[in-house]
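Let's look at chain A:
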Amino acid sequence: MSSILIIVFLPLLAAIIAGFGNRALGNTVAKSITTGALFVSCVLSWPIFLGFLGGTATAEVVQVLTWVRSGTLTFDWALRVDTLTAVMLVVITTVSALVHLYSWGYMDEDPDQPRFFAYLSLFTFAMLMLVTADNLVQMFFGWEGVGLASYLLIGFWFRKPSANAAAIKAFVVNRVGDLGFMLGIFGTYLVFNTVSIPAILEAAPAMSGATIGFLGYRMATMDVLCILLFIGAMGKSAQLGLHTWLPDAMEGPTPVSALIHAATMVTAGVFMVCRLSPMFETAPVALAVVTFIGAATCLFAATVGTTQWDIKRVIAYSTCSQLGYMFFAAGVGAYGVAMFHLFTHAFFKALLFLGAGSVIHAMHHEQDMRYYGALRKEIPLTFWAMLAGTLAITGVGIYWLHAGFAGFHSKDAILEAAWGRGTELGRFAFWMGTIAALLTSFYSWRLMFLTFWGKPRWIESEHIQHAVHAGHDEPEDHNPARQEDSGHDVTHAVPPPEYRGGTGGYHPHESPVSMLVPLGVLTLGAIFAGFVFTDAFVDSETFWAGSIYYNEGLIHELHEVPLLVKLAASIVMLLGLTAAWFAYIKDTSIPEKAADQLGPIYHFFYNKWYFDELYRYVFLKPAFWFGRVFWKAIDMGTIDRFGPNGAAWLVSKGSVAAKRFQTGYLYSYALVMLLGLVAAITWVVF
Partner candidate 1 sequence: MDYATSLYLTGAEIGLSISGLVLLLVSAWGGARVTRLVTILAAAALFGAAIFTGHLFTELSVPAAGDAFGGLYRADDFSSFAKILIYLAVIACLMITPKYLAANGIYRSEYPILLLFGAVGMSMMVSAVDLITLYIGLELSSLSSYVLASFARDDVRSSEAGLKYFILGALASGILLYGMSLIYGFAGTTDYAAIRLAFIGGIETGALFGIVFVLAGLAFKIAAVPFHMWTPDVYEGAPTPVTAFFASAPKVAAVAILMRIALEPFADHVDSWRQIVVFAALASIVVGALGAIGQDSLKRLLAYSSINNVGFILIGLATATQLGTSAMMTYLVIYVVMTLGSFTALLMLRAEDGRPFETFSDIAGLATRKPAIAWCLLLLMFSLAGIPPLFGFWAKFVVFRAAVEADLIALAAIGIAASVIGAFYYLKFVKVMFFDEAEGSVVKTSPIGQWIVLILAGIIVSPLGYFLNGLLDAWSSDAAASLFYLV
Partner candidate 2 sequence: MVDLSQYLPILLFLFIALGLSVAFVFLPMGVSRLTGAHQPTAEKLSEYECGFPAFEDSRGQFDVRFYLVAILFIVFDLEAAFLFPWAVSLDLTGWAGWTTMMIFLAELAVGLAYAWKVGALEWE
């Protein structure tokens, strides 16, 4: 199956050509090369996936190059293809190809298009390396590669200070997680003496119960390793505590948000936990941690999502929340279900982001939902796509028919698995997940209602005003890179007292075909991905074929949960929809009143539980203080003074002395020679 080589390395090749060719190639050539490469990869990926689905394909490892042979540490560049990889392959290549295509329209006016497309392809390559990794080091390579690409893309509009800050924040927060991941890899090598994933998974059960000493404590080896690895996953997948970078990452172009910060990169943590699932199964404490963090994130992000005004931030918190679902699914042992939600989520979340991008595109880069409204008629195709995405994320479906949108199948399975697990933590996760589902439904419909229903509120927007007063209402006339203020900061104001009506004479336009086609394809995915694949992902041990830990008993329990549990998600979905309808259609003064009455809680949610402020005081201030101490007192005052500067001072003095020694007089030269001779003789003889 050498097609995997093409799938993985074609995007790299495209990225190199487009990246280094850059302006010399021109926009169209660079875009064609990268997009073409991704579509080829995508077309080659589906047969692999379908092969596993049909049970005809078998797992295999394709050796590429020898990487390291050093003592007992040996690993290669190798591409592993099994069911788990195949699932990720189709997700990555499909979404990436569609996002490439979408970017033709979205980035049309940008002066730096080859760079953008090169980054996108580079990201895809790194992500593919991550999911095909056969050893932890190669996985780490991909892990860092996607981190790099994410950094570059968040900061793509590098003239915007906020984008740079967001990029740095994403990178730094990820370093925290990566430190855990690295320690996990080191520890794994220490314990198992290998970094090969199959070898580790094979040896893991035998290590269950072993303990490791650290700072005088005895701890269960596998728990320590798995928690360290999970910290890595938390950073990449924006779980509670290390989530702060994800909302800020929305500073990047919207296609980037769809690809990296919704469908693929942020799910790397989930993928890693599933890939190492036999290892996690030997670590009960670690699994408990995963479940708890997942469930907590799920609820936390959903609460924040209900209060945000920036359309992309709402979806970003929604992503964070959905990732929490995946993690607690994995934490209770339903890895297949976690992967299933990852799979469906990729489609509907990419759809929502791209749809949001289309709205933003139509609204002249206005991202604040307070200035939207009544767009249903103006951009109908985008509306229908967003509607499908919303139906999918809120989990609309009919239990008795076993039919529904993508999220219905996967989210319900997660909640059922959490209940079916039977443990207290499982029940906790179930309740958290159910409440989060209620909130999900609320904020998703809130987004829809604010954007597409009601009256136009466009006139308030500076972006729109700018477009109208500039005498051209074609949004395409402006490229985001020149819009210094396009990342409209939602925190600058509390909600305005009233939504004043008015279009301001602005006419939104539907997006070009290159943007609508990806929306269409993803709409199909959002509608059918759950229904079609639910049997394979959830119920079929043969489909997974040992690539993840498959808990037969749990799946059995999953189907045996009470009917009310099965209906819980649908019930809360309806509740959320109703609440949103009342608040944003029926009586638009409700949100304001609610915000007033629930003042403290509202502000708590609105300010994202004050995580950023907390970190500022707990970590940043001390870090700056330490930094200053180390810089002024230790680095400059001690190391520089006695190190480089001291050495330089000594050298310059020495050079002056050496020069003075060289008098130019013969007799002093002869004297030095003779003194040297005498010294040498004295030394040798005595």
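How were these picked? Simply put, all candidates are chains of the complex that A comes from, given by their letters.
To be clear about the criterion, contacts are C-beta pairs under 8 Å (C-beta built on N, C-alpha and C of every residue); 3 or more make two chains touch, one makes a residue touch a chain; residues count from 1.
All figures in this text were calculated on a predicted structure; none of them were measured in a lab.
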item: Touch assignment for chain A within the complex, options 1 or 2; value: 1
item: Residue numbers on chain A that touch candidate 1, as the complex places them; value: 651-652, 654-659, 662, 664, 666, 668-670, 672-673, 675-677, 679-681, 683-685
